[in-house]
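Every protein chain except one is present and positioned as in the full complex.
Let's turn to chain A:
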Amino acid sequence: MTALLETRDLTARYGDFQALFGVDLTLGEGETVAIIGANGAGKTTLMRSLSGVLRNGPDSIRFDGRGIGDLPADEVMAMGIAMVPEGRKLFPSLSVEENLQIGAYGRNTGGYWSLDTVYDLFPVLKERRSNPGTALSGGQQQMVAIGRALMSNPRVLLCDEISLGLAPVIIKDIYKAVPKIRASGASMIVVEQDIGQAMAVADRVYCMMEGRITLSGSPDALSREAIHNAYFGAAA
């Protein structure tokens, strides 16, 4: 399998604080990878680096064989890496439909995803299309954030903590969309604190702790104990 997106020895820091220590990660074409880890493990920093919000050395992140680590977020997005940011980050001045439309602002390649197909994926959004995005419930807002990222027909979809703050029944609903997103051809990186959902949809899992990847493998091959140790550190 050839790598669509990979990081090599990726380090990231905020001033004096180093958040990532030499992360190596590979995402294959058509693959879905889950990144799990506790709060502060560096998952969001990794996503911010991949999406171009944090800038790195050019070759620390390669996409489709090209170094993109030093590109700004808008150029990364135009190449086909779309992000569902942590906390959803809908635009309060835009209606639900406008929030979706703006997802295609920097990349409008045509493809499976359009307003119609996003409304098919999340029918409730069609009823609320004229409401301000922020007037929706948390789960519906998350649907808008996912639909917004899909509107650009990305090759890679980055999902940062999409279950954060949502009731389990809603999380289940949202994860029902994952197979359809995969079927559209997008590769996915799903970051979660909640291990269960992430493991269920992923082909491979990376576990992070304190800015490093401590464990990786296919979900079936990893024992609960190994994950527990990689997540919280080895039992003393």
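One rule holds for everything that comes next: a contact is a pair of C-beta atoms (placed from the backbone, for glycine too) under 8 Å apart; a residue touches a chain by one contact, two chains touch by 3 or more; residues count from 1.
In the analysis below, contacts and distances are computed from a predicted model.
A.B. asks: Which listed name, "Phenylalanine--tRNA ligase alpha subunit", "Branched-chain amino acid ABC transporter permease", "Heme lyase CcmF/NrfE family subunit" or "Spore germination protein", is the one UniProt assigns to the chain that has been left out?
C.D. replies: "Branched-chain amino acid ABC transporter permease"
A.B. asks: Could you tell me which of A:A3, A:A38, A:V53 or A:A226 touches the chain that is not displayed?
C.D. replies: A:V53
A.B. asks: Looking at the full complex, which residue from A:S152, A:S187 or A:S216 touches the chain that isn't shown here?
C.D. replies: Reading the full complex, the residue touching the unseen chain is A:S152.
A.B. asks: With the missing chain put back, one of A:A38, A:A73 or A:L115 would touch it. Which one?
C.D. replies: Per the contact definition at the top, the residue touching the missing chain is A:A73.
A.B. asks: Of the residues listed, A:A3, A:A38 or A:I102, which one is in contact with the missing chain?
C.D. replies: Checking each option in A:A3, A:A38 or A:I102, the one touching the absent chain turns out to be A:I102.
A.B. asks: Of A:A38, A:L94 or A:A226, which residue touches the hidden chain?
C.D. replies: Answering carefully, the residue with contact to the hidden chain is A:L94.
A.B. asks: What does the interface between chain A and the hidden chain look like in terms of residue numbers?
C.D. replies: 51-53, 72-74, 77-78, 82-83, 85, 89, 91-94, 98, 101-103, 105-107, 148, 152
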